[in-house]
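One protein chain omitted, others in place.
A and B label the chains in the order they appear, each numbered from 1.
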Amino acid sequence: MKARSIAASALATSIFLAASVTSSFATSLPHAKRVTMGSSPLVITTDYGSPGLTENFNPYSSTHLVGANYMYEPLFMVNSLNGKQTPWLATGYKWVNTKKLVFTLRSGVKWSNGTPFTAKDVAFTFNLMHKFPALDSNALWSVLQSVVAHGDQVIFNFKTVNVPDWYYIATTHIVNAAQFEKVPNPVTFTDPNPVVTGPFVVGSFTPQEYKLTVNPLYWQRDKVHIPAIESIALTTNTITDEMISQGKVDSSSQFVPNQNSTFIARDPQHYFSWQPLGTPWTLFMNLKQWPFNQLKFREAMAYAINRTRIVKQGEYDYMAPSHQAVLPPAMQAGVTNPSLNNIYNYHYDPTKAAILLKQMGLKKNAQGQLLGKNGQQLSLTLQTPAGWTDIIQDCEFIAQDLGKLGINVHVETPSVSTTFSNLQTGQFQMADVGVGGAQPWFIYHAALDSQVSAPIGKIAPSNFERWINPKTDQLLAQYASTTNPKIQKADMVSLQKIMLTELPLVPLDFGVWWNQYTTLHYTGWPTAQNPYAAPSNFAWPDYLLVLTHLQPVK
Amino acid sequence: MTQSAVEIHAYSRAEKRHTWSEMWGMIFKTLWRNKKSRVGLIILGIFILVAITGPLLAPYSIADTNFATSAAPSARHWLGTTQAGQDVLSQLIVGTGDSVITAFGVGFIATLLAIILGISSGYAAGWLDDILSFITNVFLVLPGLPLLIVLASYAPGKGIGLIILIVGFTSWPWGARVLRSQVATLRSRDFILAAKLAGDSAPRILVREVLPNMLSLVIASFLSSSLYGLLTAVGLEFLGLGDPNAVSWGSMLYWAQNAGALMNGQWAWILAPGLCIACFGMSLVFINFGFDELSNPRLRGDYE
Partner (left out) sequence: MRYFLRRTLFLLGTLWVAITLNFLIPRLMPGNPASVMIAKFMGRGQQINPQSLHAIEVMLGISHASLLSQYWQYLGQVVHFNFGLSYTQFPYSVTYVIAQALPWTLGLVGLSTVLSFIIGTSLGILAAWRRNKMTDSVVTSISAFTNAFPYFWFALAAVYFLSYLHNWFPLTGAYEIGSTPTFSGAFILDVIRHGILPALTIVISSMGGWLLGMRNNMINTLGEDYVLLASAKGLKSHWIASMYVARNAILPNITGFAMALGFVVAGSLLTEVVFAYPGIGYAMYNAVINEDFPLMQGIFLIIVLCVIVANFVADLLYVLIDPRVRRGGES
C-alpha cells in the first residue's frame, strides 16, 4: 500500500511535464455520477487528509482512521448521549463485588479470517495495554489488577475500586490475539489488514479515499444493508462544505457555517442535520487567585454573561445555553434533580451581577470602571486556543458583557498546546474550553476531583480551576466505589448541588454532535424522535449502531 | 518579483551630487509628472486619509454586534454583516488603519535594516563587506513565507506589532543588496572623494553625501518592502497566524473564510478586502514606475 502511494506521487511530476504540451485541452471529463440505487455504497467524510490520508487502522493508535471504529467492536454498546447500554460482543456483565467484574461473551462470533472469537482475545487485548502503557490511553491499569479468560467469561480484578471505569472496559476495541501477538511494536503498528469481528473489512486505500467492504462473516450480517463504505478525505473546511452542499456525501460531521441556508435549503426533502447537545463549554477561573476565589464574584460571572447571544451570534444558533449543573440535558435524565436546577437558575441579569460585585465591596470610578484591590481598573485575561474561531468570537462577547460591568477583559489566543499547558500549570486567569466526559461521573470527576488537580506550577490533568474540596472528593469516591444505584443517585444530586451553589466553574454553552446527512440513498438515521445513537460518524461506539440501522432507499 | 523593478536602480548612474532638499523636490516633481505614479500617489493618499479618519467615516462602530448575522449586502449594510453581526463596511474602513500601518511598518523596518546593512557593507568594502554580504545573501535565500510561518507559529503573542516585527526582520535583504551595489558605485565618485579628503567622518559622509544621492532608491525599496509586507502579513493572517481580534483586511478575509462567506452568498465580504489590498498594492507599484524612470531616464518618455 505504502509503495503504491509513493509511486502515485512520483507519477505526478512526469504528468505535469506532459501537461505543458497540452495545457489548453478541454475539461470535458464528466463528474463521476453516483447511481441512485439500493446497492450504492455509503459515502462519508470524517478523516482529515493532510495532505493525504495515511493508512492506519490500529485502534490503539491516537491517529487511527475513523474506519477502525466500523471494523473493531466493543464488549458493550454505550449510547454517548444518554448512556443506554446494548450488549455487543458480550451478552452480559456482573459485578461479583466492587473489585471483581465478569463479562459473559457472545457465542458464535467469528473473526473476519474465519477463526472463532473467544475470551482469550478479550484477555489478550487488555493485557497488551498493560504490557505497552502507551496503548492504555484511559489509564485502566492504574485500577486493574489482572484480566483473565475463564471459559466464555472474562474476569477483571481491580486493585483500586473504580466502578465508572466499567465504561472504558466495555467500550475498548477488542483485537485478535493471533494477529497482534505477531506484532513486535503495537504502538507504531499501522494495521493495514485488520482481522475484526465488526461489519466491515478494509477494501482499498488511496491517500484521498478508503473503501471498506462488508464482512461476510459478521455475526449480525442480517442487519447490515450497506454493501460498502467510501470514506473521502476531508480537506479544507470550504471545500468540504461545498461537497456536502452538493449532496456528494451521505454522512458528514462538520461544523458547517449557516448550514440551514448553505446545506439544508438546497434540498429540504433529503438534506438533514440533527445535532444533539454534547460537551459543555465552560468558563474556567483560576480559583487560586483573587477575585475568582470569591463566591460572589463567580456568581456575578454566572449572571453577567449573555449565553443566548453567544449561542445565537457566536455559534450560528447550533448550540444551546448551558445550565450551571454542567451536564448535557440527555445525561441529566434520571441522574440529577431537575427542581434544583429551577431554583438555582443563573439567567442573564447584568443588574444582579453588578449588585453582587458591589456586595463584594468593589467600587466604580467616575468613568464607570470597576476598581480592583490596587485602585486600578479590574483587568482580567481570558484565554482560548488560536484557530478555535467560534470560541474566540464567544470570548469577545464575554469580554463585552464584562466590559459593561466595568471590568476590562483581554482575550488571548495562544496556540493549542500553549493554552493547555497554561491551564495545566495554572498560568491563567480565565479560559473558555470544554470539559469532556462520556458519562456524568467522568464530567464531574474531570471538572472537580482534587485527584486530577495540582498546585500552581504543577501539571493538573483536568481540574484546571483547582477546585480542592474534601466533600466533593468524598462524593466522587463514594460514587466510584459502589454499584448501588440509590447511593450513586444521591451522590450525583449532591455534586449537582455543589455545582449550583459553589460555582467552581461557570458553564457557558453545550457543544453539539456535528452531523449532516442525506436520505438520497439511505434512511434510518438517528433523529430527535429516535435518538438511538450519537449521530456523528466519528462517535465511538455509537456509529456501529447507525451502520446496523441504515436501510437503503428502494 | 516586484523587487526586480527595484534592482534596476543599481544600474543607474547619478553623476551629480545632490543635497537632501534638492532630492526631495526632484523626486516629487518627477513622480507627479509621470501619469502612472500620479495615479498611484492619489490612490495612496486616499488610503492614508481613510486610515487616519477611519473610525469617523465608518457608518457603525466595529464593536456593534447588534445587527442581523451573516446578512447579504443591503441599503443599511452596503457590504453585508459578519457571522457575529458586525457591519462589514465599517470593518473595511476601520481595518484600513491597521493594514496601512502593517504595510508601512514592515517597509520601515526592512528599509532601515537595508540601509544600515547595505550601506555599511557597500561603503566599508573589505572583510566587513564580505561578512555583511554573506549574511544578506543567506537571508535572501531563506524562503520568506515558510520561515515566517515557523516563527509565527512558535511566537508567544499574536499582535499586529509582532507580525510587523517578524515580517520586517525577514524582508530586508533585497533592499540591502540593491543599496549596497549603489553605494559601491557612489564610493568612487568625485564628490565623495572630496569629502573624504576634507576629513569628514564616515557617518557624516554617509548621511550628508551618500544617502541623499540614493534617496529615490531608498524610497523605492521602502515601497516595495511595504507591498511585500502587506501581502505577507495578509497571508499569515489568512492562515490564522495573526491576531484574530484585530480588525484588518487580512483578518477580515480569515473570518469571512471561516464563516463560509462565499457559500452563503456573502461575496462582498471576501471581495472587498481583497480589492482594497490589490488597489493599495497597485498604488505602490504605480509610484515605483515613476521611480524607475527617475533613476533610469531611458524608461522615461510618456509625459511630454
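Methods note: a residue touches a chain if its C-beta (ideal position, glycine included) is under 8 Å from a C-beta of that chain, and two chains touch if they have at least 3 such contacts.
As the structure is a prediction and not an experimental result, all values here were calculated from the model.
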Of A:Ser39, A:Asn113 or A:Ser137, the residue in touch with the unshown chain
A:Ser137
For the chain that's not shown, point to the residue among B:Pro73, B:Gly240 or B:Gly290 touching it.
B:Gly240
Touching residues of chain B against the unshown chain: what are they?
1-2, 4-5, 7-8, 11, 36, 133-134, 137-138, 141-147, 149-151, 153-156, 181, 227, 231, 234-235, 238-241, 253, 257, 262-263, 267, 270-271, 273-275, 277-282, 284-286, 289, 292, 296, 298-299, 301-302
Across the whole complex, list the residues on chain A that are touched by the chain not included here.
2, 4-20, 22-23, 25, 27, 29, 31-32, 48-52, 54, 56, 61-63, 132-134, 136-139, 141-142, 187-190, 204, 206-209, 230, 232-233, 235-236, 238-239, 242-243, 387, 414-418, 420-421, 424, 434-437, 442-443, 446, 452, 459, 461-462
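One rule holds for everything that comes next: only the chains that are shown with their structure count from here on.
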Provide the residue numbers of chain B that touch chain A in the complex, in ascending order.
63, 65, 69-70, 83-85, 153, 156, 158, 240-241, 243-245, 255, 257-260, 262-265
Chain A - residues contacting chain B, complex:
237-238, 241-242, 245, 256-258, 261-262, 309, 312-314, 316, 386-387, 389, 392-393, 396-397, 400, 411, 413-415, 418
